[in-house]
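Note that one protein chain is taken out, while the other chains of the complex remain in position.
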């Protein structure tokens, strides 16, 4: 089969590799129908994630059809069209039983975290994929759902919702600010509407991206390049700050921005993947009665979000901006790697 | 009357001052029966809290008897023996209605925070005190409760419980670590038992203080001066870390310790008053699915804790180590200011 | 002034009565701008609520302008346009501090419950009203809000939201059924959307009322006169029942319907005012892991709902079907008393 293979820092190739095989009785093999590229894939390609071995097939999002099932798999069948969760989890350990799939104690005997696709094991940018713990890690895709909808459920919608909205404890009536308008920030913005906020403020440096947030539910936009950006945010509240500030960038500055606009009693929800530590002004914040949350997605809301997308209660038609065939994988990387130039959000490869 | 007056950095005096008067219809005047000294008072005396004016009467904890009530006060009477909350709150603003008394929008027209006694208005280390918004800020003291018990309810028990235990989301079966064994750390340790933890680990640098924690409910002690302190903590868990790490010191190092011993899915609850910012290792922590909380006490659990102390369900007899008369106020400061030498926890002045 | 006075079972009169006066320092006097009629008023008029004395002015919903304030009132001024909560609460008792205003321990010295307007004290169907505990019982009405919007916030929107949606624990993705399509049932239906349900099923016996529910957010309707109504509901779920069943009628049969369609793990929220006990099939239900809730509105979400109405996040333009002047009060009663004939929901008297 063909797959996108990591060849060391700066190098990748769409090349012929052996087909995956069932290794454990809880595995299934999936023939991929669609996949996509995540910012994390770009980081790996740069060499920023040294634990990824040369030869690894990348990708952790995707839709496919089951072609083979392990002996212990009874709730899935060959022919089932499924959405793959970006997180692999055994479903039986103490963390899985709490729904904390992100910290599954035994994702393939790889103690640590549940994200292993395209990282510790071969991923989804391939024609076929072996899916471990399949019964806990794939979800049947309903009739009538498009690839462009389904692909969002592997990672970005659950990430925005669980780590941004739920960890941020958005409640009806809240004023919510989302810092960063990339795909995950927009996923947080869109899914925040599930808890009836009164205002949704998008904050970003890029005017074009900011304008696009209005299609995803933002009720106000603030350009953080403006000297008075903070005052603009405050003016959109009762003067005390936002109820929930969601960080979806991953830089020290944007994290600090979130802590500066949150009101007493409010929440800062960090979604961003950070490469550096940040200076936390505890000398100011200790008295503010705020909570700060962070984490990797569990996808334990995937089934619920899938239901809402099916019922057209979660408008997600604006996420996919570009489509490619599997043969155009490298082209897809090129476009996504220069997202700003191409005005790209998510690229769909199918 | 006599009161303990702040005379500028390094200076205080127990001197004659005018008696307080009712200023608003929601005030009461209380003749103090007992008061105590808090670490914050020492900070103010050092000059670390410059917004405190020279001439301010210090203290924010106390018990007393009502001698006068304002016209709008109907639920309290002259002669009622009451415990004063360290937080003053109007009870009517949007924050008060949510129980976030610490951020009352109008504590005496002093927008900001609800802690004003001995800070923005005259405090409780005096023979008489004016209590604003009395109906929302004092609690009737039951028959049979001792001064040594009642005095703890003004501040340290609610602080340990609300900001440490509740914000830290202690649940039955949890392993909880409390860093710092001063009065507030011990209050967190003791009140953590209200949520049925399986283990309570006290962490401190001082062996004598550590031993004392066993009287307050600690099931294990770890001296953080030991090179392997962190491993000692991990060995007291299933190897993944504690469910809840409570910081009760207020230093960057101790805060960082808390973030290092918390397990994935766990909570860090900061009670410490910090004078500096801290370096938060978001590059490591972003993926750990933890929450970090912080804040000023609301005392919205004061009435509940009072009930538990009355029912002897919360053993608090070990907090007061030294007793003084009001006339010995300066001596009490001397002992509390050198707590380690005197093996002092809380000093009771009555 | 003129007011609608209860003259004993079956009798009412719009007549001249003395203007109300400030009785306590926490009172305000309000000149009414708008009021409305509730089903409860009809019950009282029938004589079903014998504790209501002859001579009582009816009504517990309304908007007005403050004309006089008591001495202890500092957060409200003459001239403020306000929405009156249907519940009066002191804001200081243990229940009020928990937000359980409905069970205020001292609503005017009338221990019991917080609904006293038009019941234990004179109500809002009058030109002027005395409002006890005004600072805890009225909410400033924002510029630009219409009377037809504001009037809903006194009672029916908070009731539908608090007792139906919040007590019923509606969560994103849920399938919610609302039994009964009167004003309160529609309020529950509309506000349920604040928690992102996947489906909202309206159940009623009347086809005209059912059709109208589609304007309030219903995604499916079921006529409970159909022999297979229950199967119709089940077919709108995954076959296991609805997540939340809200009862908004007040009859034994409709309550039982709710318990029959709720899924294991789901909730039944009773809003209906019941005149009889009901037979609860605990022999069947004990094993179903369900919760059943009930209660009087607290209006502790009034301020939040007001914000959402102001931000146009809660479409409420379809509730008021008929408008009258104060002089047409009896005509308004006539229309509301025969709501089905007139296709009436809420009548606005202003």
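Read from first to last, the chains carry the letters A, B and C; within each, the first residue is number 1.
To be clear about the criterion, contacts are C-beta pairs under 8 Å (C-beta built on N, C-alpha and C of every residue); 3 or more make two chains touch, one makes a residue touch a chain.
Just so it is clear, the model here is predicted, and its values are computed rather than measured.
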Subject >> Chains in view touching the one left out >> reply: A, B, C
Original post:
In the complete assembly, which of C:12, C:60, C:81 or C:103 touches the absent chain?
Top reply: C:103
Original post:
For the full complex, which residue in A:97, A:312 or A:338 touches the chain that was left out?
Top reply: A:97
Subject >> Where the unshown chain meets chain C, residue by residue >> reply: 95, 98, 100, 102-103, 113, 167, 250, 252, 255, 264-265, 270, 272-296, 298
Subject >> Touching residues on chain A - with respect to the absent chain >> reply: 25-26, 71-72, 75, 90-94, 97-99, 106, 135-136, 300, 303
Subject >> Footprint left on chain B by the chain that the document does not show >> reply: 172-173, 193-199, 219, 301, 304-305, 307-308, 310-311, 313-314
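The criterion applied here is as follows: only the chains that are shown with their structure count from here on.
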Original post:
Mind pulling the chain A residues that touch 2 or more other chains?
Top reply: none
